[in-house]
Every structure is written in C-alpha cells, then in structure tokens.
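Please find one structure pasted underneath; my questions will follow.
Only one protein chain is missing from this complex, and each of the others stays in its spot.
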Amino acid sequence: MSASLDKNTALRGYEIMKTIREFETRIAAEYAAGTVPGMTHLYIGQEAVAAGICVHLSNADSTASTHRGHGHCIAKGCEIGPMALELFRKEGGICKGKGGSMHIADVSKGMLGANAIVGGSAPLACGAALTAKTLGTQNVSVAFMGDGAANQGTVFESMNLAVVLKLPVIFVVENNGYGEHTGVDYHVGSKDICSRSAAFGMPAKKIDGTDFFAVSAAMAEAAALARAGGGPTTLECCAKRWHGHYEGDPQAYRAKSELEELRRDADPLIIFRSKVSAAGDVSVAELDSLDAKITQQISDAVDVALRAPQPAPAELLTDVYASY
Amino acid sequence: MSASLDKNTALRGYEIMKTIREFETRIAAEYAAGTVPGMTHLYIGQEAVAAGICVHLSNADSTASTHRGHGHCIAKGCEIGPMALELFRKEGGICKGKGGSMHIADVSKGMLGANAIVGGSAPLACGAALTAKTLGTQNVSVAFMGDGAANQGTVFESMNLAVVLKLPVIFVVENNGYGEHTGVDYHVGSKDICSRSAAFGMPAKKIDGTDFFAVSAAMAEAAALARAGGGPTTLECCAKRWHGHYEGDPQAYRAKSELEELRRDADPLIIFRSKVSAAGDVSVAELDSLDAKITQQISDAVDVALRAPQPAPAELLTDVYASY
Amino acid sequence: MPVKSFREAINEALRQEMERDSNVILIGEDIAGGHGGIEGGIGSTGSMFGALKGLYDQFGASRVIDTPISESAIVGAAAGAALTGLRPVAELMFMDFFGVCFDQIYNQAAKFRYMFGGNCSVPMVVRGAVGAGYGSAAQHAQALWPIFSHVPGLKVVLPSNPYDAKGLLIQAIRDDDPVMFLEHKVLYNEKGEVPDEPYSIPFGEANVTRSGEDVTVVAFGRMVGFANDVADKLRQEISVEVIDPRTTSPLDMEMIIESVEHTGRLLVVDEANPLCGMCSEVISNVAIESIGALKVAPEKLSAPHTPVPAAPNLEELYIPSRDRIESSIRKLMVS
Partner (left out) sequence: MPVKSFREAINEALRQEMERDSNVILIGEDIAGGHGGIEGGIGSTGSMFGALKGLYDQFGASRVIDTPISESAIVGAAAGAALTGLRPVAELMFMDFFGVCFDQIYNQAAKFRYMFGGNCSVPMVVRGAVGAGYGSAAQHAQALWPIFSHVPGLKVVLPSNPYDAKGLLIQAIRDDDPVMFLEHKVLYNEKGEVPDEPYSIPFGEANVTRSGEDVTVVAFGRMVGFANDVADKLRQEISVEVIDPRTTSPLDMEMIIESVEHTGRLLVVDEANPLCGMCSEVISNVAIESIGALKVAPEKLSAPHTPVPAAPNLEELYIPSRDRIESSIRKLMVS
C-alpha cells in the first residue's frame, strides 16, 4: 500500500473497483439476455483508473465522462440503485430513464454526465474548473477521455485553454489500446499521448492504469497542483478494456490470447489485493466481506430495476426547459 | 543568395514579395478612401513567407489560405487583374465579385481559397494532400494559418491525421505575433507553436519569416520530404504584420515604436535586397526595374477595377449548385 | 428481381461506383476497422453498421481510409480532396456527430462553388446514420435533415427503401455537389427488390408510393413505410396517396402540389423535430401555392420539440406512429 494513502482511502478505492466490476458483470449478463435497451460500453479492466482518480475528489469537485461512463459514475458517487434503473431506462432512474447508459449524470455529486460524443468531456471539465477558479473554491475537475478521444479537436483546444487560463483541471486519458476497433498505434501518430499534452505546456505522465496505487499517487500530485493554482495536468493511464467496444462486439481485431492475458496479468482487483496483502495493511477477510456486501447490493439493485415500471408517458415532454 | 537557390527562383520570390507589397499598399489607400467594400486584412510584413513557400510549388500543388490571404494568392499565381476586381467586388472578379477579399480562389492554380474561418485551411490542405497520395502524383499541399489559428481544434486534428496517413502536407504557421488583438504569448500556452507540431510526430522548425531565403530553404526540405512520401512538416514562420488586424484597427495593443522597428529592421524586401547585393548575384538595377513594372501593373489593375461594373443582378442566383 | 437489404444496397452502390471510377474513395472511422490490432483483422468492421463490409478487402487502404476520431479533419479532407479531383465519400457513422465538424460542411464544402464564382466543383458525399427507434438516446438518434436542408449548397438525401438507397447513393457519388446522405438506422435490415446493375435516381423527384384520391400524405424517410402501411390498411375506406420526396433538398414541391390539387387534403409526416422542419416547409409551400385547393386545414405529424428520450416506451411515443397517421387521416376526412 502506498505510503501516502491511508487505509480508508484504499478501501474506498477497492470498494469502487469491486462495485464497478460486479455491476458491469451483471449488466453484461443482462445485456446478453436482451433486457438492456440500446448500446452499452463496459469499463471492466479499467477500474483502477476511475477509482484512483476519484478517491481524491469530493462532491464539490467535478468530473465529465464518456460513453464508457459507468465506472466514472460509480467512482464519483452516483447511487447504484438509480444507476441500475437508468440502464434499464425505468422510472426512478438517475435521469428518470431519459438518458440511458451514455448519459448517466448526477450534478449534485459533481458527475456532469457520461457523454455519447467522443471528446465532449474536455471543454465541459474546463468549464467546471473555470467555476472553481472564478469562485476561488479550490475545487478541481477531471475530464475523462479515451485514447481515441485524444485525437478530437475539442480535447486539444481544451488543453491549450486550460494552460492559458491555468485552470484546475486534470485530463485523464484512458489509453485502453483501442478506439472502437482501431488500435492506438494506428490512430495516434506520435505513438504517445501524454507527450502531446506536455507540448501544450503542462505536466503529463504515463501511468499503469491497472494499478490503483499508481493512479492514486499521480492523481494526488495533480490534484494538489491544481488546487494550489498550478493549473492542469494530463495523466495517460494505460489499461486495456476486457470487453468489446460495445456489448456484442465480435472483436475480430484482437486475439483471444490478449483477453486471457489481461484477465490473468492485468486485473486491477487482483493487483490491488496482492499489493495490500504484501504490505499487510488490509486483511483478505476484510476484502472478501466487502465483496459479498457489494455483490448483494448490486443483485438487489438490478432485480429492483428489472421489475420497475417504465417512465410515465408524460415524461416525454418534460425537462426540455426550466419552464416554457 | 542561398546556394541551393537559382537566380530565377530568387527573382520570382522578389517579384512575388514586391507585388504583394505594392498591391496591398494600394488597397490600404483605397480602403482608407472608402472604395473597398467589407473587411480587409493585409499581409504586409509577411511577404517572405508566401514567397519562400510558393516558389517551391507548381499549379498542381495546392494551398489553402486564410482571411489574410492576398499574399498567398499572389504567390500561388492568381492574376492581379481579377484579384483587384474581386476586392472591389466587381464583374470579372476572380470569383465574379461573389467572394471578396476573404474568399479569393483559383482552383486551376491550386489556390483552394482564402478562408474566413480561422483554422479552416488545415483539413482542406489535408484533402488536397490525400488526392496527391491517392493518385500518386507527388504533388504537395500547404496549409497556411496564423498563430491564432494554431489553437483551433481543426488544426490539431489535421496534424495528427497527416502524420497517421503520411500526407504530403506542409503546415505553415505564420506567427505574426497576434491573433486579432491578442498576443501570441497569451493565447499559446506553450510559448512555442512548432514544438506542439513536433509532439504530433512530424518535423517542425521555427524560421525567420522575414528572410525569404530562410523560408525557402526550409520549404525546399519540407517539400522534398513530402514529395518523397515522408509525410508532413510544420514550419513556424515568424514575421509580424505591419498593419492592424483589419484595416481601421486602432491597434491600442501595440506600441507605435514596434511598427517603426518593423519597418526599419524587418522589411522582407530590404532584407532580400541586402542579401542578394552582398552575394552579388542580382543587380540593384534589375530589382528596380522589376519594381517599376510591378507598380505600373498594379496601378493599372486597380484603376480598371475601380471603373468596372458591379456583377449582373442575375449572378445572385447562380453557382449555388452545378445544376439544380 | 433480387431481394437485398438496405445495408446491402448501400454496399453495392459504393462497390459499383468504386469499380467504375477510381477517383471514388471512402474515408472515416472504422470503415475498414482493425488497424493496429492483430494480423488479419483489418477490414473486419466495414463501418459500425456493417454497410461497408468487404470494400477494404476489394479496394485496399488507399481507397478505404480509416482515420483517427477527428471529424473536422475527415470532412475537411474530403472537401479538399473533392476540390482537387477525387470523389470522396466521407462517413460520419452517426450523423449526430456533425456538430463537431459542421463548419467544414456548411461554411466550406457547401459554399465553395458560390464563393469562388462557380470555378470549382465539390463532388463529395457525407454519409451517416440518422433517426430514432434504436434506443440510442439523445445524442445518437436525431433526424437533422431540416438543418441540412436549410443550408444552400447542400443536397440532402433521405432514402426510405433499399431500391432508392442504391439509386440515390449512386446519384450522390456522381453528383458534382456536396450531398448529405442520410441512412435511417432502423431501415438497415429492411429488404426490398434491388437490381444488380448500377442505376441512379435523380434528386428532387418525389416518388408516389401509393396512388390515391382522398388524401395526400407526404412522408419522409422511415415514415414512408408507415404511411404505406396505413394507406393499405385504409384502402377500402379512404383512398390515400403517399408521396416520398426522397430528397429533402431539392424538395419536389411540384409533385406534392399536383397531388394536393387533386385530393384537397394534406398530411405531412416527419420524424424530425417540428420547429422549422419539413412539415412546416411542405405545408407552407402548399398554403402559398394552392391554398384554394385545400378542403380542410392541413395536418402535421412530427416528433415533439424534445430531444430523443432513452426509454423505449418514450421513444416510441416520440416517433410518429401508424396509429397517429391513421387518426390524422381520419381527422382530415371528417372535418
């Protein structure tokens, strides 16, 4: 366990990761069973990134997320029950069932939304950071994005803007190896994402995104810098996704063996467990009982969601404007 | 005179520069007199960039330009008569009077248009380069843009795309110190533009944009690389504009002394003359007679344009579609 | 005649045009797919909706060009390539992504010919999926054709069936102007008769899919099928003429007006949002040109002025339905 991280924070990180894993594993099964409407992109394999970043954030800090947003939402404190209802697009969903997987948001928790537009998050996170800077709150904001998103003009513009205005924003580029079905070696001309950020004039680091402690340590530094008025940082966190781009993706672009290796060597939960047990800080029993609690909680939440009614028809016409 | 440059090319460069200077000086006077409709942005002070780049291009090579496009158009071979008519928005203008200063184009000369959208040029130049690559012509294309444009998402996207597809495109960033009324030190967070390009994975150089020979030498190299299939290059050419952002700009953001120094120390025409006379390749008389010819030509062209009729009313409705 | 899906019709049009003209290229994200992955994977995607399957294998990387996720660069590159001799077909995957690259479409490609005084051509196509009904929610399910139709210099195509999809796409590729080609995602699996040989359907010529005497129904895109179904259902009772304009710009108002002059009753059905949409365009033109022919006030059926909701039951309410088309027709007959 990292010297700078207290036990509670580490346990919170684990809880986040396990919740993501369990939630999405169940969603994957439901998706295969045909109960989940629309498209879904799963985050499994990248849990340590969301967890390592968000353990350093409070509700007053903001994050803007992506189409692969469940992990970020859970890590940022969105409640599992309403999230499950939202995925099934039911009444009581976190967005009343009107958003679905790619638009889960809870602004009261500082979660400014998953986002179905690649690269959409970066300008929004700059905006939250601008609020913090303008009001002098010392809050920070995080823009999550993928390796593919890192080629969007919106992202580059945001990076330069953040440097120019010294905004307290952290760009978290989750390099999971692919943008849809295209490998990062093809779509990023520079063979490195964080060096492009560095060229904008900000600190930028490449990090093992399967290691909660590595992500957490880098984020601790970036957040401290931002809160102190030192401006933005980019963290390129490398952790491949285990599932397809979307559920149902035949994944002809990668070898079965890649997936086997990932499950064996790059499981953020296993890596966490081995690190803490090596350090002797957390007992296996503690983690196992957390696991059991989470499994039950998610099973309950999904069961409730499956049985819940659809939104009332009148909901079609509400929430377009504050009042009209 | 640079070893690698023959006398004819150098003279062609000088002719371009002098034509730009003379043309725009006359336009500035006409603008002040109220005869030029709409907005106009003058290029004076940056002549060596357009000239140094375009002496290496044929009509089969393409350039995409900016709102400050007269210099690029002249350098790329657009005819002065139709250009003058266009500026006054008259019948017979290079765009029939329907484009004006910010849309001068002659696709048959490889001039894909001035462009009133900042950053608009880069994707278009990639497209011309894609044509060259697809058809295997060994043509190249040039995207001209300003320091301010270098912050547009379209430009960053184009740079990465060009690297990924190894497109024969040269990004010429004319760092003239300002984007509108804002200094480059403020709006570029990295205090350097070409290093951002380098981070995309292409050669990138900073060049004295008042020195025709320096620009020409850098372009010779970049064009050769591109023609050989080696992909894109960025050339950051530094040369301040002498006029305001637009004609009529009160320029409260810069000191009168800056302008005096520019005219004294950074005149591309004077610098050219001093270099060639030191080398003894071109006689002063030769240049003077070129000057006289150009002055006359421009005076004639503008006089014709002033007297020319406006476009026929029916022109309002033509050229929207090939046929409709 | 051979029966093919809408998806196959698109594929065939692209393949045949690429075979005919080596200047036709495809550019977009994952239109081949698999670059940077394992060996043998390249080409395995064939665009996210599968409409480009096999084209990479046949035409290779120089004509089926995968790109980074950079839509402004993609569409702008297509425009620049079109100006310099190619006939690019750019793909936006979901047309909803136009928001990050609209400048290259509406200010650049669409305006070059006019701004340059006619001395250029911009023969390019921007393809993308449109429409609700797939559960893809607010940012992946929009109609958008009214926005594109508003822009001078663009042509906007909205095929309602496989036959039209092939013929209109071939026309779009051969056309010398920028064309927005909109593929309704719910139609991809729809089947219909599609000739094997290449053919083109001219723009601005509506198609009468059902002839009738009592009511004119102008329907767009996916709504054409709905309107046909309703016309068939009502045949014994009410004689319904269904008109599919096929392109929203140019819009064949002549044929619509001719029909309304005959029937005296007009319903316009569109899946797009209502303000400044196709329903308004058609109805206002009829009011201006043929108000005297209208026996009763025209009817409009569109999506409401809301984003597309995620919940399936709400999405179904969002999209005009056969039932509502039927009620509107009945209302026209009663009043």
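Residue numbering begins at 1 within each chain, and the chains themselves are lettered A, B and C in the order written.
The criterion applied here is as follows: contacts are C-beta pairs under 8 Å (C-beta built on N, C-alpha and C of every residue); 3 or more make two chains touch, one makes a residue touch a chain.
Predicted, not measured: the structure shown is a model, and the values here were computed from it.
Within the set C:40, C:60 or C:152, the residue that contacts the chain not displayed is C:152. Of the options A:97, A:148 or A:231, the residue whose C-beta touches the omitted chain is A:97.
Checked against the hidden chain, the listed residues B:46, B:139, B:154 or B:176 yield one contact partner: B:154.
Residue in contact with the omitted chain (choice from C:176, C:229 or C:289): C:289. Of the options C:8, C:96 or C:326, the residue whose C-beta touches the omitted chain is C:96.
Counting over the whole complex, chain C has residues 72, 96-100, 102-107, 110-111, 114-115, 137-139, 146-147, 149-153, 249, 251, 272-273, 275-292, 294, 296-300, 304-307, 309-310 touching the chain that is not drawn. Chain A residues in contact with the hidden partner, per the touch definition given at the top, are 62, 64, 93-99, 103, 105-108, 112-113, 115-117, 120, 122-135, 141, 153-154, 157-158, 160-161, 164-165, 318-324.
In the full complex, chain B contacts the hidden chain through residues 37-39, 89-90, 95, 97-100, 102-103, 115-119, 148-149, 151-154, 178-189, 250, 252-255, 258, 310-311, 313, 315-317, 320.
Methods note: only the chains that are shown with their structure count from here on.
Taking the CA centroid of chain B as reference, the farthest chain centroid is that of A. Centre-to-centre spacing of chain A and chain B amounts to 45 Å, using the average Cα coordinate of each chain. The geometric centre of chain B is 39 Å away from that of chain C, both derived from CA atoms.
Looking at chain A, one finds that residues 151-154, 186-189 touch two or more other chains. Touching of two or more other chains is recorded for residues 67-68, 70, 72-73, 100 of chain C.
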